[in-house]
Every structure is written in structure tokens, then in C-alpha cells.
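The chains shown are only part of the set, and none of them has been moved.
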């Protein structure tokens, strides 16, 4: 289906993967293949497009829920779903901050906020927000800061709120915090405080591009995962 | 009989019964302000549907409530000089003058642009837009537009009001000539008794 | 300001998508404006509300509705595919459709405003001069509406240039096919340190719309302010 677009397979990928996925696509094309065409958007939008039978080859979601949704609709090629990478959740503050937080049960997040807002993805909508809320609940501080949460449209927007001093603290992915000069990581959530943050990958049942499976395997290969590690993702 | 009108008009909640049986030539319609002269002309042109009655011009029935006849305005081919002129603001004077001419069948076109603009003394205005015209200039353009539309009859609603005496003479002569040369029936509304006296073959009080 | 070849492609695509959208939707907008301004049918208000829908609902919802309707299994998409073998999904034509729909309410309102200002006495005059309803429409009503059409087209073009939510939801964000300027800006916003790119692309979008504005002013002047100004919307004297 995707050949009509001219070149490589069409990959629908969560927006937070943009840099890493582009780098992977470049590498793949350097290996002599047609460069995959990658469309970055919110996982929800991409999943709906797949469910509308839009012709695409691969889907990389920012959370398991939307991948499940697509799977339930019977739109994944059998036995092609795999975990591509995982991510970590961190607390950031504006770059000038000297704060240091150790997320543990009952840690003094409310005091650190000092009445300001806690910027994070919308806990009802954005995956990063859901993970963040789960972690704060697990650490029994959610009820203290609940009223101070500024729900952003996506992680990047939450990051911008902190970078511009609109919020003293924010919860974002480690990958996003890495390259933003306006913020500093002041705390890392222990892996056990939330469900694993995974980016599942699968080939779509409608995929017809001959390179699709090859690129999927490349992404999951050691070479592919190394690229993602370069951008701060965790991949084994 | 050129104009054979027997209608009841309704406008603004009032009713007007109008009866005109004009002879050949120019029929003047006179009467006090607000008594339905313009409304009558609108009805003859096909712009206002009478409540009831019948309108015929030169034997051709334009409207007949009983017979279910109501010709659309573009078929009636009235050469209507409106009391409020209604020049097209988006067109030059030339295009205003030729608007009706272009819609007329070639065989009915009896006058040329040059003749009409010459007679009406508006040749220098051809490239202008209507909103730049003086009152008398605009009125002459409106007359010219009606004459050039190859009309089957003329409806003239106070066509001379803004004209200076010399031009008034010219236009009166022109109207008389057209009536005679082409046997065109004319229904003229005017408050000026001397104009009516000079032009009209018949006078109808409304 | 230098753009990369790929960025030029984005700009060209944006101009194409917006241009096609506006030209394509102009007659439809005019017909709707006409119906709303002149029609006296039942359901006028409902039609009015439907025309406003793309404004009232968040663009993402409109995009989602388009997706559902134009999916191969959807009511419109299925029909298009069976009869014409065409799909708008993931195509620039779909982006143009989304842009057109988002621009529609703005265009309808502007045209309707002009249409309501047209003096019906001028249309009557045209009728007595031998012009039928259609000729009257073309030679009198339409040119007198030119200011509204122009304003609507400019407004719609600007809106199309900025269209994001419906587009990405409907036709996704495919470089070279559906990645218009706002989608490219979105992409840049997702990348740490992408602000410089955001600014560059934003300036390009502004320049594009400025060109449209200059063009419209030029057109308006060429028509010599057909506008109602001076002409009085009516008649001289």
C-alpha cells in the first residue's frame, strides 16, 4: 500500500521518538535501502488512522494501551509485536535550580513546589502523565500535589512550561529532559514506582511494502537499539 | 391602446387601484406624492406583482392574474428609467450604458452608443464610474441606459428633474423623436405640468 | 533566510494545499452564503450551525470525523474508492480537504456579509435590462460581492496555512505528502532545541500569508474599490 508514496515503508511513530527514529531511518537508508517514510504524531491519532484502515506498514506507539487497541481490532500482522525501547521518568526544574529530589515514598514534592505548578502530561490523556500520576500515587504524594498539576498536551509542552519558568517542577521522560538546555533533571523515579514505560512496535496487517519487515527487524536488532540508546532510551 | 393597465397594488400595507388606458404615444401619469406612480411602473416592468388585474402593452399581455400570466422582467423588455437611477456602481458609464444593449437581440437594437451619448451629451463621461457623476450627469446616463436596451416600451419616472433647461429641451426632443421614429409607447411620470403638456399624448391622474 | 531543500518542499506543499483548498471551496462557500443570506427555507439555522461546526469543535475532532467518514470502510471513503478508485487518506488531497473545511466558515461569513449588503434594487434594474436571473447573478451580484469573496479567500487561505489539528489527525504527518508548515513546526517543537527551526518556519508561513495579503490588496485596488464605498452600494444620485 505504501509504495504509492514513492520510497520506503510508511512508519507511524509516536512523536516523542522523532529524533531517534529519524536517525534509525537514516542509518537504514545508508545501508542501501529506500529510506522509510515516517509520520510522527500522537499515538492516539496514529492508532485511529490505523483503525480507519489507512495503509501503513509499521506502528510504534508510546504506550501499550493504543497498541492493544489496534491489536484488538485485528490490524496487526501476527507475531510482529515487540518491545522496541523503554524510557525513564524524571523530575525537572529550570536550569538554574539547585534542588535535588529523591523520589521515594512520601518525598517532599509539595514543599519543593512551594505553591507553584507541577507540569506534566495530562494524567487522563497523555501516556507520560499517566505514568507520572501512577508513580506519585505509588509514592503517596499524589494527594498532596494533585491540585497543583498543570496538565499539558504532551511531554514537550510540559517541558516548555518548566523551561520558561512557568512551573518550578515538571515530570517528563528522561529522553526529553536530556537535550533541553532550559531544564535540569533534579530527580529520577525508581523503575519500580510505575509500570515499565515501553514503546511497542508492530507490523500492520495491511502492510505490503517488501521492506517493512526488514526495517522492523533492523529496529529491533542490536544496531537499531544502539541508535535509540544514543538518544537516552533504554534498550536491551 | 399602448398601455392597458387595470390592477390592484399592495405596498406597505396600503392598496392602490390603478387604471391606465393610454392611447398611442406618450402617456403621462400624474398625481400626488406617495400615491403609487412608481409602484405602477414597477408593476409594468415586472418588479412588483399586483394583487390582481391585468397589464398589457401594445396588445401583448404582460400580466394577467386571472389567466395566470406573469412574464419575468427580462422578457418584458421595459426601458425603465428609475426615479432612483440605480446605475451599477461597479461598472463604468460605458458598461452601464451597454448593459441592456448587450442583452438585447441584435435585430431589436435600433440606436447606437454614439448616437445616444451624443444626444445626451455624456460622451466625455464614458470612462467614469457612476459615483463620480453629478446629479444631472447620472440622470442622463440612466436615460441612455434605458434607451440603449432595445426596449419595447419606455417607463420614465421623473427623468428630467436634474436637468438644466437646455439639456431638458434636448432630452424632450429625443424622447419625442424616439416615440415617433420607433412607435415606442412611453409611460411618463412627471410633476412638471409644462413637461407633461409638451410631451404627453394622454394624461392619467392617479 | 535560507531553507533546506526539504523545507522548501514543505513550503511548496503548504502553498499547494492551501491554494487548492481555497479555490476548491470558494464556490461551495458562495453557495452556502447565498442560501444563508437569501434563502428562507426551514432549517436555515441548522445549516448555519453546521457551517460553523469546524470553528466550534476542536480541529482534532474534525480530523477524526473526516477520518471516520473517508476511511475505506467509511461512508464517503468507501464510495469514493469503489466508484473513482480514489482515497484521500494520507494524501495531500486529504490535507487540502481538511484545510478547506476549516476555512469554510470564515469564507461563508465574509461572503454572506457582502451578499447581504448588495442592494436588491440593482438586481431589479439588471432584470429590466434584459438580464435573466443567472446573468444578473453573474454580472451584478457576483461583482458586487467581490470584496467579501476576496476577504473570505484571504481569511481562508491564512486559516488553511495554519491548519494543524484536523490535518494531522486525518492524513497524518507524512513528509513530502501531507507534512505542511504547521506539521513541520510541530515536528520541530518535539525536538529539544528545535526552536530555531520553529522560528524559521513560522517566518516562512507569515511571509506566505503576507504575499496573499499583498495580492488581495492589489486585486481590490484593480477592481477600483467596487466596494460599496463611494458606489454607495446602490445608485448614484
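Going by the order they are written in, the chains are A, B and C; count residues from 1 in each one.
Simple rule for what comes next: a contact is a pair of C-beta atoms (placed from the backbone, for glycine too) under 8 Å apart; a residue touches a chain by one contact, two chains touch by 3 or more.
The model shown is predicted, which means the values in this text are computed figures rather than measured ones.
Visitor: Can you give me the copy-number formula for the whole complex, using the labels shown?
Guide: The structure file's complex resolves to the formula A x1, B x2, C x2.
Going forward, only the chains that are shown with their structure count from here on.
Visitor: Could you tell me the distance, in whole angstrom, between the mean C-alpha positions of subunit B and subunit C?
Guide: Roughly 43 Å separates the two chain centres.
Visitor: Rounded to a whole Å, what is the gap between the Cα centroids of subunit A and subunit C?
Guide: 35
Visitor: Roughly how far is subunit A from subunit B, centre to centre by C-alpha average, rounded to an integer in Å?
Guide: Distance between chain centres, rounded to whole Å: 78 Å.
Visitor: Which subunit B residues touch at least two other chains?
Guide: Answer for subunit B, listing residues that touch two or more other chains: there are none.
Visitor: Over in the complex, which subunit C residues touch subunit B? Could you list them?
Guide: 121-122, 124-132, 135, 139-140, 143-144, 146, 223-224, 226, 228, 230-237
Visitor: Any idea which subunit A residues touch subunit C in the complex?
Guide: So the residues of subunit A in touch with subunit C come to 5-6, 10, 12, 15-16, 18-19, 37-41, 45-46, 48-49, 52-56, 154, 156, 176, 178-181.
Visitor: For subunit C, which residues count as touching subunit A in their complex?
Guide: Against subunit A, subunit C makes touches at 60, 63-64, 67-68, 70-74, 89-90, 168-169, 172-179, 186-187, 189-193.
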